[in-house]
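In this view, the complex is presented without one of its protein chains, the others remaining in place.
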Amino acid sequence: MSDMVPDRLKIGYPKLEKFQNPNVITTTADFVFSWARSNSVFPFTYGLACCAIEMLSSGFARFDVARYGMEVFRPTPRQCDLMIVAGTLNEKMAPVLKRLYDQMAEPKWVVSMGACATSGGPFYDGYNVVNGVDKVVPVDVYIPGCPPRPEALFQGLLELQGKIRQHSFAPVLPGAPEDAGS
Amino acid sequence: MTSEYLTNWLYVWAFIVSGAALVVLILLFSKVINPQHLTPEKLSHYECGIPPVGSPWAPFAVRYYVFALLFLVFDVEAVFLFPWTLVFRTLGAAGFVEMVLFVLVLAWGLLYAWRKGALEWA
Amino acid sequence: MPDHFAVPEPDEAVKLALRRVRETTAVGGGSDMEGLEFNEVVVNMGPQHPSTHGVLRLVVTLDGELVKDVIPVIGYLHRCKEKLAEKRTYYQYIPIVDRTEYLASMNCEWGYVMTVEKLMGIRPTRRAEFIRVIVGELMRIASHQVAVGTFVADLSPLGTAMVFYMFRDRELILDLLEEVSGARMMFNYLRFGGVRYDLPAGWVDKCRELMKRMPKLIDEYEALVDDNAIFLQRTQGKGVITQQDIVDYGITGPNARASGVPLDLRRTRPYSVYPELDFEVCTAAHGDVFDRYRVRMDEMRESVKIVEQCLDMLPRGRVQLGSLRAPYVITPPPGSCYVGQENPRGEYGTYIVSDGSRYPYRLKFRDPCFCNLQLFPKLLSGNKIADAVAISGSIDLVLGGIDR
Partner (left out) sequence: MTLEIGTVDLTMDEIAGRLAAAFPVELSAVSVQEPDTVVAHLERTRLKDVARRLKELPQLAYETLNWIAGVDLGAQLESVYHVYSWRTNTYLELHVTVPRAKAELDTVTDVWPAADWHEREAWDMMGIRYLGHPDLRRILLKDDFVGHPLRKDYVDLAENHPHA
């Protein structure tokens, strides 16, 4: 899971160290906060089409996304940090997606669920369909499938958790390699 | 004697200061670890993804004020109930009757508001 | 409060709403807030909203809590399906039809396949007809479960419990459909002249066993909500659809039957093997939100009865006309025809114009939700917002079909 993360984000130092005195543990702030963030991601109910029904049924009893701490689906962009784009994005919906993405609080991630969100899917040659959500917002994890089964959605979310764990909140100094105009 | 009196007040001040400090610390703490990236789009108010119509500071119906008032009254009542439950055993029957009276008075207020139609919208 | 952002131009629907508000305030209408430019507030219950069940946008004109006027705006999920029909052969188009009304994709396939069969003048084998009825009715139960579940979840705290029950049982039905066709939601299972696969071994017993359990599960749903005071108070008497509306706006499906009109295409325009099955058309009297919920629950029970009858009467034989390796490029004779079919939401049909080539010349979907949605301005105006949410939930819209 961690090989997918670009090198610049990799945190190289040991996560947990134990001193001679058994009750003292040292770690880094990055590790603690990103570990906490990765296990309590609030997804944003951004269901567009059929994938939304699979996302919905992944939230219920049988598949139960609560196992990964992600069952709190928030309808407002202010209170969530993961936007699962589930469905086909068309030209009329693209500015709405862009505005909702902007209104989300940092740090935020985007998962593109399904073939439609990833590349237009079965409607790629439609005159009104945006071929892929990454033309509008930066996407972190792509999930194939039309619609992807809830298990495939969970694999995507676990990949995302791996990526979140590598996140560092150290301020990116202007001019540093990470400051690629993000 | 006076020092003992003063120390009692010390507890009250310690309680107030620690409460305020807690609030400030939490707000400051989240400012530190969260990356701040304030853009005009982020600050514009949220209206389901559509450019907002009008300003959020527009006036709205006065009836909401009545609901807010009723909520406030019963919220404060709840605030008084919580400490009472802590010392409920030591107060004995007198404390119980006292609180029942308190709740009844407020229930009477609710009944009055209900009959006057404050809870109805139109 | 920073107020100087360049807020982009409001679009046509909002301008229309603002124009109407100016007219009402000019003539002295609106609420009692004098001296204000607008007495009413125009707000977007937009494409991304928990209660609109999909990307439907309602430009709502509000006077405090009361909804004065609603302008529905659709098209946020328009995927150019009718243009794509001109670039796909008849077989390639079946997956696209699955995705029109994604909650009942099996019934949508059935509507499309029946139209092409009428165009080509062929009839599926008898066993395939029964399999289609079984699978179609299972899909109807699953679709009603989602529709009623999400509708009740909006209303009362018990509703969230009910939606959990309903999705748990919907998974049981999706398991059966997955065993038959290989997919959970988008089946691509029907073919012109039959179905793609025969029922796997042991499937009939599994289906019969689930159908035996189903009535008890439906009783469980109703026990949760039927005598719940919050639910009854919020649904009875709200959002009444009159029979004149049904005639004027072409309302079909459970929304029409809830107003006492026995319009059920399985009975009024019998297709497939429905004439041989005995089931009643569930209707209710008042046509309010509660009756629409009641009709959908009764229909679930009827579907269980239909599936059980079909399982008993299932004949032997081939499941597809001609060889299983059917010719995958068919060229129906030139001409045009329309066949309507009873989808869980109403009359769903496709009008196909064929010019003899292997691509449809023109394909038009008749979507029930598109016609039901036209009633929103009339239905929602005059209610409070909470009732408007309840009414729009009870109409049960699927935006994939509306936006095509």
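So that you can tell them apart, the chains are marked A, B and C in the order they are listed, and the count of residues begins at 1 in each.
One rule holds in what follows: a residue touches a chain if its C-beta (ideal position, glycine included) is under 8 Å from a C-beta of that chain, and two chains touch if they have at least 3 such contacts.
What you see is a predicted model, and the numbers here were worked out from it, not measured in a lab.
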Among the chains presented, those that the missing one touches: A, C
Of C:Asp205, C:Asp219 or C:Asp248, the residue in touch with the unshown chain: C:Asp248
Given C:Tyr91, C:Tyr197 or C:Tyr338, the one touching the chain that is not displayed: C:Tyr338
Positions on chain A where the hidden chain makes contact: 91-92, 94, 127-128, 130-131, 135-136
Hidden partner interface residues of chain C, rising order: 11-13, 16, 74-75, 78, 80, 82-83, 243, 246-250, 260-263, 268-269, 336-338, 340, 347, 351, 353, 361-362, 364, 366, 370-371, 373-374, 403-404
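The rule is simple: only the chains that are shown with their structure count from here on.
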Contact graph of the chains (line, ring, star, complete, other): complete
Length of the line joining the C-alpha centres of chain A and chain B, rounded to whole Å: 35
Inter-chain centre distance, chain B versus chain C - centres from mean C-alpha coordinates, in Å: 44
Contacts with 2+ other chains: residues of chain C: 46-49
Set of chain A residues in contact with two or more other chains: 96, 100
Residue ranges of chain B touching chain C (in the complex, touch as defined): 40, 43-44, 47-64, 121-122
Interfacial residue positions of chain A with respect to chain C in the complex: 45-50, 52-54, 56-57, 60-62, 75, 87-88, 90, 92-93, 96, 100, 122-123, 125-129, 146-147, 149
Contact set on chain C toward chain A in their complex: 46-50, 54-55, 75-81, 83-84, 87, 95-96, 99, 102-103, 146, 163-164, 167-168, 170-171, 184-186, 399-400
